[in-house]
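I am attaching a structure below and will ask some questions about it afterwards.
Then we have chain A:
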Amino acid sequence: MRLSELLGSEVVDAAGRRVGLVRDCRIRVADGSWEVAGLVLGEGMLDRAAHACGLGAGRASGPWPLRTIAARVLARGLFVSAEDVSVWGAARVELSVDRRALTPLPELVPA
Partner candidate 1 sequence: MTRGAVLALATLAVIAGALWYLQAPPRSAGAYRDRAANVVDSVHSQVQVARLWLGAVESGEVTHPAAIIALQEADDDAARALGDFEQLDPPAGTDEVRHRVSTLTGEAGGALAQLRIAANRGEWQRLPRLGRPLPRLARRLDALERETSP
Partner candidate 2 sequence: MSEHVSARIALLDKQIVDRDRLAFGRVDDVELSIPTEGALPRVEALHTGAEALGDRLGGVLGRWIGAPARRLRSDGDAPPAIDPELVDQVDPFVKLRARFHELEGVAGFEHWLARNLVERLPGAGHAAE
């Protein structure tokens, strides 16, 4: 599975409801290699643009108009831990939990 294919895949929750699209993949070092820690999900064109600018990973702290717009757009983003993914796929990712159990993105990446 290529990372570029995973980005943009549709994500559905345990009940088969659409949660959003994969915007980013969070990785961490474990046992000397990288493993996927979780996925960042979002929806919409502005959200996609905000992630494309690095604002989704908290990597641009300004200028203020962009920061404020991005924070508002990204507020609806979600984080799903890799343990809660039941099926990995390049086009469709299925979760083993309900969408209400997911962490909002702003808790992960303060704007």
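Operating definition for what follows: contacts are C-beta pairs under 8 Å (C-beta built on N, C-alpha and C of every residue); 3 or more make two chains touch, one makes a residue touch a chain; residues count from 1.
Inclusion criterion for the candidates: all candidates are chains of the complex that A comes from, given by their letters.
In this text the structure is predicted, and so the values were computed from the model without any measurement.
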item: Chain A in this complex - touching candidate among 1 or 2; value: 2
item: Residue ranges of chain A in contact with candidate 2 within the complex; value: 1-4, 6-7, 24-28, 33-38, 40, 51, 54, 56-57, 59, 82-83, 88-89, 107-108
